[in-house]
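Dropping the structure in here first, questions after.
Every protein chain of the complex appears in place save one, which is left out.
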Amino acid sequence: MDQIVEYFLAALLVIGGVFAIVGSFGLLKLPTTMQRLHAPTKATTIGVGSALISSMLYFWFFEGTLSWHELMITLFLFLTAPITANFIAKAQLHLAVKPEDLPPSGVGTAWATFDPEVESVSPTLIRDRAPD
Amino acid sequence: MILNYALDFAFLCFGLGLAMNLYRVFRAPGVPDRILALDTMVINVLALIVLYGVRTGSGVNFEAALLFAMTGFVSTVAYCKFVLRGDIIE
Amino acid sequence: MEALVASAIGMMTAAGVYLMLRQRTFPVIVGLTLLTYAVNVFLFTSGRLATNVPAIYGEGAPGYADPLPQALVLTAIVISFGMTAVIVMMALGAFLEAGHDKVDMNDDDTPANGGQK
Amino acid sequence: MLRRLFPHPLLSILLFATWMLLVNGFKIGSLVMALILAIVIPKLTAPYWPNRPPLRNIPAFAGYVLLVMWDIVKANIEVARIVLFMRNENIRSGWVAVPIDLKTPEAITILAGTITMTPGTVTSDMSSCGRVLLIHALHAPDPDSIVHDIKTRYEARLKRIFE
Amino acid sequence: MMSHWIAAPVLLPAIMGALIVLLMRNDLLLQRVFSLVASFALLAVSLALLIAASTEAPEVYRLGDWPAPFGIVLVLDRLSAMMVLLTAVLAVCVLLYTIGTNWDARGRHFHALFQFQLMGICGAFLTGDAFNLFVFFEVLLIASYGLMIHAGGKDRLRAGVQYVAFNLVGSSLFLFALAAIYSITGTLNIADLAVKAAALSEGDAALFRVAAVMLMMVFAIKGALVPLQFWLPGTYSNAPGPVAALFAVMTKIGAYSVIRFGVLVLPPSHPITGTLIADLMLPAALLTLIIGALGILGATTLSRLAAFAAVASMGTAFIAISAFTPASISAALYYIVHSTLAGAALFLIVDLVVDRRAHDSLRDALPPIAQAGLISALFMVSAIATAGMPPLSGFIGKLLVLDALRDSAALIWSVILVTSLIMIVGFARAGSTLFWKAHASAPEGDAPHHPAQALAFVAVGLLLAGLVGLTVLAGPVIDWIEGTSAGLFDTSAYINANQLPEVK
Partner (left out) sequence: MSLALIAALPFLGALLPGLMIRAGKNACALVTGSVTALALLMLGLNAPAVLRGEVVQTRIEWIPSLGLNANFFLDGLGLLFAGLILGIGLLIILYARFYLAKSDPMGQFYTYLMLFQGAMVGIVLSDNILLLLVFWELTSLSSFLLIGYWKHLPEGRQGARMALTVTGGGGLAMIAGMLILGNIAGSYDLSVILQNKEAIQASDWYLPALILILLGCFTKSAQFPFHFWLPHAMAAPTPVSAYLHSATMVKAGLFLMARMWPVLSGTPEWFYIVATTGLITMVMAAKIALFKDDLKALLAFSTVSHLGLITMLLGFGTAEAATVAVFHIINHATFKAALFMSAGIVDHEAHTRDLKRLGGLRTLMPITFTIVTIASLSMAGIPPLNGFLSKELMLEEAAHTAWMANPWLIGVLATIGALFSVAYSFRFIAHAFLGPVRSDYPAKPHDPGFGLWAAPALLACLVILIGLFPMLTAAWLVNAAASAVTGAPVAVKITHWHGLYAPALWMSLAAIGGGLMALGLHPRLMALWTATPRPEAKRIFDGLMEPFATLAGRIANGLHDGALTRYIAIGTLAIAAVCYYAFDTGTHAIGTRDLMPVPPVPALGWLSLVLATLAIVIFHRNRLLTLVLVGIVGLMVSVGFAYFSAPDLALTQISVEVATIILMLLALNFLPKATPVESAPLRRTWDGAIAVIAGVGIAALAYALMTRDPAFQAISDFHITNSKPGGGGTNIVNVILVDFRGYDTFGEIIVLGIAALVIFALTEALLRAGPANDRLLAWKPDQRRAGDRHPMMLVVATRVILPIALMVGFFIFLRGHNEPGGGFIAGLIVAIALVMQYMASGFAWTAARQKVDYHALIACGVLIAAATGIGAWFNGLPFLTSAFGYFTIWPLEEFELATALLFDIGVFLTVLGAVMLALASLSRIGLRAGETVNTQPFDIDPSEGRTLNSEEAR
């Protein structure tokens, strides 16, 4: 039993390591920023996830303590990775991409990052202008 | 036994990953790349901490790992928000 | 390992000092932050380096890292956080009042001495 | 009564579970504490979550989660293949606009997150009317299939769950 | 018997500061009342502590009931009691002045910051722990940052940034020093440090010497000793008047710490540090005095004149300290008390002048100010005191210093006396430009209207009365101070009070 668990854990660790290095390697290798964004967002996340799960299982099987923290961290990383990617993509759009290089939205409105209307229309105009 | 080799392999992978991130932080065409590299770096470091915990059989740094994940996310969003809007809590 | 830690402290100190000698408030504050890191690590090392012996009671713990410097560093980190926050705000305030963020007052538009209050 | 104690029952359950995950042990004291926190924290944070949509179909949601997890694994293998074995000049990246029918912010966010975590796509932006997602595809020789996949594989399911 | 009152000078202002923030931050009147009440209470407590300390051996208050050197202790001895009392006296006067001139209404949180500042200062004086000294240095510093930029303004903020930056370097140095000390000796309690430092082996000598000078240089920054004095003129001259007056005691904290560590831990008889500290300090102190005196003579504004006077006074104090003999330390202590009151009075008077004029340049003749007669008389008295002219306590202080340093008279005496002359001339030039030349440019009795601010004058009067008291009662005061100094040099009393365990 222990043997199987050990192999399973070892496999998890190796898979995690491979994905991690793929993620970071992609960050080096891929030519454009938007392409590079794909690699760590996915690969590194799952790489770390594997490592975390293996850690959890390791403690469960070999130390006898069930440590759920790794699971929490994993979930947290999965929850936040898309947001991170979204923000970095927006930053890249904002800094380095021209709106004309993007496909049209098809419904006549601009992409939010490029639409000054969003800001000028959305606020409720509480402007704190009067000096106390 | 095999687990130890696997652990070494994992250390190597995440370590190399860290090194690559480091390179990308310094050599990047723009800020988003650097932010991305830093974010990945945090995740790799977090993994290394967890692996180190496995190696030493100690879970004492798991809260640190959790916090790294949290703060890494918050700081990445903050950097991006700064690039996008200037004011991060407008 | 000791040499690595010492050199890292030295590196952060040197970078901190160099930035503190710049002429704008922002690099000066970054320099102070780096110096703070260096100080904290230096203070930490006064308990000597040890791995895998956190100062938390545990059965069969091989020993405990010196907890006192850790507590001191914690205090120092908190304090320097407060200080950094204040100087960041003051630098911002000075910039808003003066319209520039120069550190030195001698090459300002008004003389440092004899100027109006 | 229960409604007032647990304005966000799902959130309360999530928090209850989180606490039990955190404390790493099953004690009555922890249960009591988890219960207290599962009541107090949603109450504290409720003002920040107005117009909470009802989750109509919990089993469907669970199925969705499993599907996405499977897709994530697939996605990673796919990305690894592209990163490791494809020559850079052969990678055909591009932008894709995906019109969506979902209306609930929560559902759209889950969709967007799913897109990011699954094969070769990253949700990058949204149109200022909220009806179209801008997606970057790492290797998309056929952009239309991506749109189709997203709409059928994920959006349809989410629609059932949320709307 | 451990008296809880020892902790009162720290807790009283801390709690009052917090209460002001909590309950009365939008009501200036309430703030004033409670801030004053707290300051008077501090005065009463510190007076009682002084009386207690005068008759009894040093008393140790073990915080958390942990024995020294493992916990933090407060130590009440004559020196700490004296410094706390000095702080309280100053606090009352400065507070009265602030209220009298409405300075506290020119910005937010003056009273809370003021109370926290007092807490920091008293904590620094009372603590018997080296790291805790750092903590309270930081408390008093950060409060001082807030007070320094009170009411804002361009120059004040820019000078404030400099003040903070320079002091952050000092705080860093403090931590480097403490880390080195702990690294070598493994202790933080000052008494324990004294015992252990004396028993160090030769192999630790060089490192311990480095730690010692680092620590002393931290205090030198606080005490504005050349070449670490640069922060002072810009800070003090740009700070609000009452704040600068309160700062008069801040430099003394540097001097206090040098005395505390220099006598207890690093005395000239120390096998490892020997006269290292004294040898380095004397030339620095002489230069400090010279720079201060030159600054007084060459001052372009009145507030810079007062700031350089503060530098000069620290030079004199450090000259006396650097000899580390009972006589020189008592001279230094008397001079410290004197120069705190005199410096504070001078800054308040400067503020009275500045408040009544467009600016405080000494280069241009400006029309006479309101209440010129009274203010010029006050200026004259404080100038006499600051320059060390008879008959006020400054003269007695300088005589004490000269008398205590007769062994190396030629250099020290000439520096002190020549700088005294320079200061006299500087004050005379400033005073005659300010108050006499003004009449050349405007018809007599045509002074602009200005509210009289009776309370402010009372505050200044109290400080000057303090100087007079210090002069008239110099005999008993000096006797008391000599007792204090003798007590300092009887280091066993301080060490025994800590009831340290045997060194293993």
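Chains here go by letter, A, B, C, D and E, matching the order in which they are written, and residues are numbered from 1 within each.
We adopt the following convention: contacts are C-beta pairs under 8 Å (C-beta built on N, C-alpha and C of every residue); 3 or more make two chains touch, one makes a residue touch a chain.
Computed from a prediction, not measured in an experiment: that's the story for all the values here.
Considering the intact complex, the chain excluded from display touches A, B, C, D, E. From the set E:H109, E:K222, E:H338 or E:R357, the residue in touch with the chain omitted from the display is E:H109, counting the whole complex.
Although one chain is not displayed, chain A still touches it through residues 76, 79-80, 82-83, 86-87, 90, 93-94, 110-119, 121-129, 131-132. For chain D, the list of residues touching the undisplayed chain reads 11, 14-15, 18-19, 22-23, 27-29, 32, 37, 41-42, 44-45, 47-50, 100, 102-106, 108-109, 112-113, 123, 126, 128-131.
One rule holds for everything that comes next: only the chains that are shown with their structure count from here on.
Among the remaining chains, not one touches chain B and also chain C. Each step here moves to a touching chain, and the least such steps from chain D to chain E number 4.
Looking at A-B and C-E, the interface holding more C-beta pairs in contact is that of A-B.
When every chain is reduced to the mean of its CA atoms, the largest separation from chain E belongs to D. For this pair, chain C with chain D, the centres built from the Cα atoms lie 41 Å apart. As a whole-number value, the distance joining the C-alpha centres of chain C and chain E reads 26 Å.
Residue positions of chain D with contacts to 2 or more other chains are absent.
Chain C has no residue in contact with two or more other chains. The touch graph of the protein chains shown is a line.
Within the complex formed with chain A, the residues of chain B that make contact are 1-3, 5-7, 9-10, 12-14, 16-18, 20-21, 23-24, 29-33, 35-37, 39-40, 43-44, 46-47, 50-51, 53-54, 57, 59, 62-63, 65-66, 69-70, 73, 76-77, 79-81, 83-84. Across the interface of their complex, chain B is touched by residues 52, 54, 56 of chain C. Interface residues of chain A facing chain B in the complex, by the touch rule stated above, are 6-7, 9-11, 13-14, 16-18, 20-21, 23-25, 27-28, 33, 36-37, 40, 44-45, 47-48, 51-52, 54-55, 58-59, 62-63, 65, 67, 69-70, 72-73, 76-77, 80, 83-84, 87-88, 90-92, 94-96, 113.
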